[in-house]
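For this depiction, one protein chain was excluded, whereas all remaining protein chains were kept in their positions.
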């Protein structure tokens, strides 16, 4: 069984009537994801590609009992949407929305901690279990079912590397974007734990970037737990000058902490192979999984 | 065993350097209560009647591992003190302070609900297990060890009735003031549950007053659970005109709800004896416990 | 502390809750001038803090500026339940389709704030609760989790709204929550919250009671309270200044005690023995001598009082301080009415000693003291 989502996942789309929400609801449906309902306050009673739309998650849940949600709600209202999903019993929530204020994200995560749920994102491309289910905005055709687990802080870079894996016939069990914001739900270590239990996953690709210390902590975790499956990493931002924010709040380096160099060094010390450029990931992986 | 406190209780006094805090710390010590430490931010390192004073509960706990606290801190800072006690592992907290804003009290109670602890008060005279321990400001000499459990929304009225019980040789197991504020920790039902389990308690005196619907809910509880021990009630405020606030936030009647009449009627329907005046409580009780 | 309607509406407006356009006037000329800024028809409303203003004639409709002037003139000469009308609120009249109720108050049992909503409004919430209990929605608020706009939408849905109206109500409910929290309201309500004929929502009347204990966070209101700009009588203002809880009643036995429960039981006992209390006065916990003296002064300033009943059971309050306060009042204010004093509890012996030395008798039983006070009052205070 892959991680978090599979063919049995029943999902709602929050913010389904917006341009992105409706566009991707259609793509997800076409991919085979069970999208059972959508929500959009003020648009209750309408339909989007045949999906019933409700004003509240409460009503959607009364009628459809979903177990996952994907959020396309604009940033100022996205934290509210996430809390709405969680309070109405949905345990897996993917937040696509970017530009959510940090304070809002912190509040959501504190609530998650209390109720026990899984948040992917915010500012994530989502999650895909190729051939089974997709809760995200990734272009589906670049993925292929297989045994490589992928977890990444960067959206488009995930596509880049997933596509190169697929070209080399290295299919994926589940691909998961953590999200590029300073505060996100799942982290690398959570994902490694899930992939460890998943019998379909034989090796893991981990895509990091400058800023923060999640990669460093993950490297320590790999050493401490003698992580049993092979891991290949790529870290974006080697050429980034310190102190400059690169594109989103996640990618900023302060002084020495969080540079690509320290992250790469820590990974290598932990026995994690680190690729020089995106296309090298597939080559390193091919050697490991044969 | 009596309820909540006994001779093994180890307590700290928060706000011990104030006039009330130090005065009652002394009285509690004299009564035999194990007061192991006091706190008062800015006064750490001093002593009050031989009790060591600390700036923080954290430090007091490192050195004395108390399991109860009594708070005399001024109203604007009292909620902070309660949270400090709770976060530092103290599970029984008595808040003597009156005039705590409702919003602050609500925040404390929401935290209590999360961590599981017992709050008595605010705006309470505290709790006394006669002959064993006293965490409160009640004049000790009016109490006497025995088998009547008392629980009350009113401080001085508790003394009034406890004294009349003692005069009739009706001793008390534990006497407990819920506090006169609109938001308090323990309620009548919580106390009834505790007294039910306490083998020393043979009968319960319940002192209510106008305002709110706690008495009504308690009467319903007594019926629903077929409460096994005899209960005698007194309700203050028969002569109060509606819509006027009587002395503290607790004692206000809005329209028909919360009048003495409705409370007394509900109690009588539940088989609870209701006294006409304070001195009648002891007489009704004497008949019940013989 | 109750706020005036215009204050409550100004708060709502700050939280982007629609209220009728309006202006406050303290004389008919000003009313006339301000009305020209508004669109007719108008409603002119007496700003007083007593309930039942409408039935007492405190709300007048006006179709023209001239009628506003007349209404203001009439209202500003009125007394409503003994309170003089000092200002009027002139606002544009709303075209009502439906009246709703929305309020936030405290829920003792759940130890939380609770939002109460009803698709029936315009009368007291207690009346709504007894007439159409099935229309009352109680929504407890978890203060750790907060009240979010999705909660507001869930409530709006239960009230029977959908679509844009649901979203708009959601915004209004969320605004009310933040207003209530920020202003430490123990009650904040819009009653009625009106659905207009064009499907919009407007708070046609608003009521806010600020938690007295939180006034230190709201000095703007604390100051107004102390300056007497409120519904309080002179005695009540004096009491509030001294942190005493005083309520005037219609009898002739002045009562002073410590603890709301005890004072209420004292009133009840007086009544039980056939007497009539002149007031409720709770000196609270730990009152020093000066406060006791002020309490006596306040109670004695009521000409109806024929006898004084002081009932103290000391816990945090010390009997010696009470005794000293009584002597202080005797020497400074001069106590001309007969006093019945009952004094037991903390430092009881010192307190009794002080009074006995001053030749003031002290009783031990509340019932005995009550009977004695009733007897004195029946003899006309002799």
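Lettered A, B and C in written order, each chain numbered from 1.
Heads up, the rule we're going with is that a contact is a pair of C-beta atoms (placed from the backbone, for glycine too) under 8 Å apart; a residue touches a chain by one contact, two chains touch by 3 or more.
Model, not experiment: these values are computed from the prediction.
The residue from A:86, A:137 or A:151 that touches the chain not shown here is A:137. For the chain missing from the display, the contacting residue among A:61, A:133 or A:184 is A:184, taking the whole complex into account. One chain is missing from the display, and on chain C it is touched by residues 144-145.
Counting the whole complex, the residues of chain A in touch with the unshown chain are 19-20, 24, 75-76, 96, 98-107, 109-111, 113-114, 125, 136-139, 142, 152-160, 163, 180, 182-185, 187, 207, 209-210, 212-214, 217, 234, 236-241, 243-251, 254-257, 260, 276-279. Touching the omitted chain from chain B are residues 41-45, 55-59, 77, 80-81, 83-84, 87, 107, 111, 114.
By our rule, only the chains that are shown with their structure count from here on.
Among the remaining chains, not one touches chain A and also chain C.
The distance from the centre of chain A to the centre of chain C, each centre being the mean of the chain's C-alpha atoms, comes to 54 Å. Rounded to a whole number, the gap between the C-alpha centres of chain A and chain B is 51 angstrom. Measuring from the averaged C-alpha position of chain B to that of chain C gives a distance of 27 Å. Across the assembly, chain C contributes 144 as residues in contact with two or more other chains. Among the residues of chain B, those in touch with two or more other chains are 114.
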